[in-house]
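This report concerns only the one structure given below.
Excluded from the complex is one protein chain; the other protein chains are retained at their positions.
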Amino acid sequence: MEILDILISASFWAAAVRIASPLIFATLGELICERAGVLNLGIEGIMVVGAFAGWMAVYSGTDLWTGVAVAMGAGMLFGLLHAILSVPFGLSQHVVGLGITLLATAATYFAYRVSLPEVTNPPRIEAFKELPIPVLSDIPIVGPALFAQTPLTYLAFAAAAVVAFVLYRTPLGLALRAVGENPQSVEAQGLSVTGLRMGAVIVGSGFMAVGGAFLTMSAFNSFFFEMVNGRGWICIALVVFGAWKPGKAVLGALLFAAFDALQIRLQQTSLGADIPYQIFLMMPYLLSILALVVMSRRAEVPAALMVPFNRGER
Amino acid sequence: MRLEPMADAGLRRTLGLPLLALAGTLAIAMALSVVAGANPLAVLGLIVKGSVGSKFALLETLNRATPLIFTGLAVAVAFRARLWNIGAEAQLYMGALLTVVLGTGMLPLPSALLIPVLFAAAIVGGALLLLGPAWLKVRLGVDEVVTTLLLNFVMILFVSLLLEGPMKDPMGMGWPKSERLIAEARLPRIVDGLRLHWGFGLALICAVLVWVMQTRTTLGYEIRAVGLNRRAAAFAGIPVTAVVIKTALISGGLAGLAGFSEVAGLKGSLTLDLSPGFGYTGIIVAMLALLNPLGVVVSALFVAGVFVGADSMSRAADVPTYIADILLASALLLMVLAIMLTRFRVVRG
Partner (left out) sequence: MPDKGEARAVLRLHAITKRFGALTANDAITFDLHEGEVIALLGENGAGKTTLMNILFGHYTADAGEIEVFDRTLPAGNPRAALEAGVGMVHQHFTLADNLSVLENIILGTEPLWRPGTGRAAAQARIEQLSRDFGLVVHPDAKAGSLSVGERQRVEILKALYRDARVLILDEPTAVLTPQETDDLFATLRKAVARGLSIIFISHKMHEVLAISSRVLVLRHGRLVGEVATADTDRHQLAHMMVGSEIAAPEVGGAVPSEILLRLRDVSTVPVGNAVGLRALSLDLRAGQIIGLAGVSGNGQAALADLLAGEAVPASGEMEISGRGVDLWTPRAALEAGIGRIPEDRHRTGTVADFTLAENAILEAYEKEPFSRRGWFDWKAVDRYTRSIIKRYDVRCPGPDTRIRLLSGGNMQKLILGRALEADPKIILAVQPVRGLDLGAVTYVQNRLIEARDAGAAVLLISEDLDEILTLADVVHVMSEGRLSPAFARGTKTPAELGAWMAGQGFAEDSHAA
């Protein structure tokens, strides 16, 4: 049984966690936005921006963590634009989000061409290296999967814990959960709906951009067009699959990544010789659609998602 | 700040704000030219010249506008009913695929029969592809934005699978490319000697038909009612589910025609680069036209002109052609903002 061999190999689980990492960042980002009541369809473009900005910063000489910060900042900039248009002006979140994705993607490609006009093969950077944690990384299977990853993967899990803590254990999280459910409840208690929502969109976009940066700084070590390849849209499906809860969303991302890692490995087997590789590549997308269908019945969607708030209008 | 609805915005606001949005877009384009180290006015001049400055340029623009009219109409029809069809790209490929399957010799028919058959097949293919997401939306409440988006990726992989497998052209020298359509399947040119095919004419006809449908028929009325207020529509007895499904079929069919027109009118065969994102650009086309079917023609011409002009400009000046995409995305965002401000006033507190 080739599948069984794959499933008990340490490299498979390590790959699954690695593939999950950018999805975790971006899913958390989308989750923050949606919890506050804003659907952020800019996610795909913002991931492209993050991938490029982090890589470009490192390529121009900054250290890796500065690169991550630059990526985050660039993502937050587009998040700010999204927030302004969708929150105080209350424009259609569908249109704004898709517009941001188109704008961010085009701006990135433009910047790439302007900054590297002569290049045919994009340069590689010294990316994040695996940082095995002593002792823990020696545990069979679990060790390589969880404790021999790059720092950015550790950061992804830490970020999930922080988001969950903030959401459920702090007054800020309480306000965020309230503003996505009923903005009037927040307004009547003297908090700013606009401030909370804009903040959520900006910070969430920062997370998405770090997810994109993971691709260039911890996975492929280089930037190329169409590298995000629908990951943002998959993350939107993961938020629904995770029922807008950080823990479940991380589990969903891991599950999804495991399937992705599996299909990559299956391509190398005798099974892969008979089945065209495109079938395997379709799996992630079909799986996301399936996840949406399965979860549709019991989705606890934030009640005010996609409903703009206009002060004084009731 | 707060938004207050206005009964009547006045001419200055209704005309001034969209013009301001356009000016803002131009300003962004000029700023980007400077960033790329070129003379902004020269860049704009080259874009205009490259899009309408010669007979060749103009025909190129009209050809490029053709699929955009189809996808723009597809999006406009769907968005009217608040069916967020972001999958026109996949539906386009489905239309193209069926055109190639039936038009490369499988049906040995004369042109007068074969072209209508291909036309219909493309409609059916595109329509069926959107039927799934629409059905999931009305039955299970699954968000169609994500499903249609994801299907774009699935579809392009499916086309790739076919082009590298069963549909690969044996004479294609290894390229993933289908066989060429037989001569009877090709759309003729509108005027002999001019490089403009009947796909453009069909696009114009479709725009008029959609406009008539929206303004004169009960289906158009139902679509608008469902889009503006689903609850009130249902209460009044409008069969909301059926209307959404019908809208999906029309929208998907129109996007399928974009594929038919590109293959039968322009390219003659199916490749993986048949569409440089016509489906996504259709969203911009439709939004700039405020979802008006006749406006779609105008905005598709504008958008096509920007793309064609930017292509030609980037060969002459050293400014990346992606400036066109930035320009259009900014135009989209600034225009929706401007339109909103013609209906609402921003007031303090």
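Note that the chains are named A and B in the order they appear, and that numbering of residues resets to 1 at the start of each chain.
Simple rule for what comes next: a contact is a pair of C-beta atoms (placed from the backbone, for glycine too) under 8 Å apart; a residue touches a chain by one contact, two chains touch by 3 or more.
From a predicted model like this one, the values you see are computed outputs, not experimental measurements.
Within the complete assembly, A:Gln184 is the residue of A:Gln184, A:Asn221 or A:Thr269 that touches the hidden chain.
Across B:Ile182, B:Ala234, B:Ala316 or B:Ile339, the residue that sits in touch with the chain not pictured is B:Ala234.
Across A:Met72, A:Ala175 or A:Leu266, the residue that sits in touch with the chain not pictured is A:Ala175. Residues of chain B that touch the chain left out of the display are 4-7, 216-219, 221-222, 224-225, 228-229, 231-239, 348-349.
Residues of chain A in touch with the missing chain: 165, 169-172, 174-175, 177-178, 181-182, 184-191, 300, 302-303, 311-312, 314.
Basically, only the chains that are shown with their structure count from here on.
Residue ranges of chain B in contact with chain A, taken from their complex: 1-3, 32, 35-37, 84, 86, 136, 140-143, 145-147, 149-154, 157-158, 160-161, 164-165, 280, 283-284, 287, 318, 320, 322-323, 325-326, 328-330, 332-333, 336-337, 340, 349.
Residues of chain A that touch chain B in their complex: 41, 81, 85, 88-92, 94-96, 98-100, 102-103, 105-107, 109-110, 113-114, 117, 229-230, 233-234, 236-237, 240, 276, 278-279, 281-282, 285-286, 288-289, 292-293, 296-297, 299, 310-313.
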